[in-house]
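Subset of chains shown; positions unchanged.
Labels A, B and C are assigned to the chains in the order they are written; within every chain, residues are numbered from 1.
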Amino acid sequence: MTNSSSITGNDTPLIIDGKTYQSRLLVGTGKYKDLDETRDAIAASGAEIVTVAVRRTNIGQNADEPNLLDVISPDNYTILPNTAGCYTAKDAVRTCRLARELLGGHDLVKLEVLGDQKTLYPDITETLVAAEELIKDGFKVMVYTTDDPIIAKRLEDMGCVAVMPLGAPIGSGLGIRNPYNIRMIIENANVPILVDAGVGTASDATVAMELGCDGVLMNTAIAAAQDPVLMARAMKGAVECGRDAFLAGRMPRKLYASASSPIDGTFF
Amino acid sequence: MTNSSSITGNDTPLIIDGKTYQSRLLVGTGKYKDLDETRDAIAASGAEIVTVAVRRTNIGQNADEPNLLDVISPDNYTILPNTAGCYTAKDAVRTCRLARELLGGHDLVKLEVLGDQKTLYPDITETLVAAEELIKDGFKVMVYTTDDPIIAKRLEDMGCVAVMPLGAPIGSGLGIRNPYNIRMIIENANVPILVDAGVGTASDATVAMELGCDGVLMNTAIAAAQDPVLMARAMKGAVECGRDAFLAGRMPRKLYASASSPIDGTFF
Amino acid sequence: MTNSSSITGNDTPLIIDGKTYQSRLLVGTGKYKDLDETRDAIAASGAEIVTVAVRRTNIGQNADEPNLLDVISPDNYTILPNTAGCYTAKDAVRTCRLARELLGGHDLVKLEVLGDQKTLYPDITETLVAAEELIKDGFKVMVYTTDDPIIAKRLEDMGCVAVMPLGAPIGSGLGIRNPYNIRMIIENANVPILVDAGVGTASDATVAMELGCDGVLMNTAIAAAQDPVLMARAMKGAVECGRDAFLAGRMPRKLYASASSPIDGTFF
């Protein structure tokens, strides 16, 4: 069965900063009810990269309290410290340096600089400043940003190792609000593009992957589901099947099967 | 890990006409380039029910030609004869009887009566007539229909064993055009509801399952993909993860995380 | 200015049952707070055809009570009696006959037969029966139906003078849920097609007209707005500008201006 072999053989793995990953789903650690649920959900997600909000999570800062790394071990996962809760470039840079220290020189970080506490929308100006400083300082920066294709390209040109546009505001669950922009970003990119934020349910992750994203990062969609562990499994499947569908090449949309041409932008 | 056990344990299987299925993806056999591709794609889909267009496929009518059942064996699959190509109740009933004869008394059928050759949209009037006659004649009828909730309920009340509303016209690949109607049908139903027709890519199948459908039937989305076998695998995953996400209970949509209430129908 | 003259000159008026109308907006009379608001909103809408639920509105049945026709006079408006609240063909036919009697032989009616009280979705089977009987009995039938293109064509073939598919359930305000079906109905039609039910705000009416509808009928969207009279004026404009836009022929959609071809159904 020649085709069967083609199924498993024809995708290249996700490579970030020179390291290869089988999973294209990245997950956060916030909002779970306890560390057991955190561990079980992350296991079910199949994620290999786990992002940790340094300012909210104990990864060694407080020696006497439970340490997340006891549950999500750096031996098993690539720990991706992030700057959630930072509203200035300065704070974000300082947070990354703290993380590097706590994690023994680890230099892969997820940069996010937010514009306000109400919407948690990215602050692009500060993000650009922070990215530049971090890169100069030797960090490998995966950068959270808006779905602005010009800014996405600039972050890539600056040397970010992955660009992570939002699908929708953090914690909104609105899905990919502007697939057109995500598609424009992907068409122009030479580094991995991962949708970060906005996923609310499995089909949102599938849509992101069908657009050609290299991966998806999420937290609330799993942690705030009624059954987080089951949703984690759903998301694992959603990312995998979306990737498969992208590679398989979908049929074109038509008004009906006998229509002589696909949907052409006139009525729809 | 208590949650992990809940993952695999909490779904009830799909039951149609008293028989239990692990897979919620049903597939057709048309439009493949050859029987090898048909076999490989169906294997990759994980489908246990395979629908066959009796008027277009040799399942024994022509003793001297290749028989689909040699590739898709009734030992391995539940064969679901369908009435594709029938435009009247009379033709559809006759086709089902032929199928029963060819398949040694097999009485599970998929009824479809189409309204015209251009759109392949169902003819509800003729469908109701055919369903009644087939049920009287002892058939177990899975019925293809529009997304009209009143008609869906009538077909259930009449005794159909499953109701299969379209997501969009056959072969259109437009996805679930009216999820509101599909949801209304599901809310009122006591038999399995399966979306049949309209799926174009994996996320369409995921969306159908997230709405609470019991399963999805498709053909063109797999067979007309550039890589049908890979798309078949995508669809297997898409149905599974959509089911998981439905059971897991998604987070509510909000304009942003700190919004005090979900999207409420005023602006969005 | 040659073009300016073309603006006002190039549309043909709406003709229903041989009578010409300048307005393509039809309105109902239910759910207003009082008769003054009813009158003012209808005036602001510019509607020339006003539909009246015979089973809920006094148009002469109760000689001692306020009569709607004192406010909405048949001298100024085409009164369109409708069968709202009828759940069987028999009830609908009886209601039309009562209306004809009350209105002095008036034979233009809007037929609606509903499937249940919860969703107010049309019952197509009963609608077909009632339409046939009413046409035999000399009525001119404008018929409320689902967005099923096969049924729409059958109602036209039967002799209905206008076919009125829903945009969404009565009173839902969801807008045109399935523009693809509405477009299919229009492409096949030789009688006026009017979207009836589902409009929630002005843009919904504009979208209906841009799809090529001949008119739009609504009630709740106006009567349940916070300012019904202002919303009535909005709807007048929405129908007019949607008609203009349809006739003007929109630009094609593209991913961006320099894209060599329109959106083609692959990614979007």
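Here is the rule we use: contacts are C-beta pairs under 8 Å (C-beta built on N, C-alpha and C of every residue); 3 or more make two chains touch, one makes a residue touch a chain.
Model, not experiment: these values are computed from the prediction.
Quick check on the homomer: 3 copies visible, but what's the full number in the structure file?
Full complex, one repeated sequence, 4 copies overall.
One rule holds in what follows: only the chains that are shown with their structure count from here on.
What are the two chains with the top count of C-beta contact pairs?
Counting C-beta pairs in contact per chain pair, the top pair is A-B.
Round to the nearest whole Å and give the separation of the Cα centres of subunit A and subunit C.
47
Would you kindly tell me how far, in whole Å, the mean C-alpha position of subunit B lies from that of subunit A?
33
Taking the mean of the CA coordinates per chain, how far is subunit B from subunit C in Å?
Taking the mean C-alpha position of each chain, the two centres sit 34 Å apart.
Residues of subunit A that contact two or more other chains, please.
In subunit A, residues 250, 252-256, 263 touch at least two other chains, as defined above.
Considering the complex alone, what residue numbers of subunit C touch subunit A?
179-180, 183-184, 211, 250, 252-256, 262-268
Mind pulling up the subunit C residues that touch subunit B in the complex?
115-116, 119, 121-125, 128, 146, 148-151, 153-154, 168-169, 172-174, 177-178, 180-181, 184, 265
Which positions of subunit A touch subunit B when the two form their complex?
1, 3-4, 6-7, 10, 36-37, 40-41, 43-44, 117-121, 169-175, 200-203, 206-207, 210, 220-221, 224-231, 233-238, 240-242, 244-245, 247-259, 263
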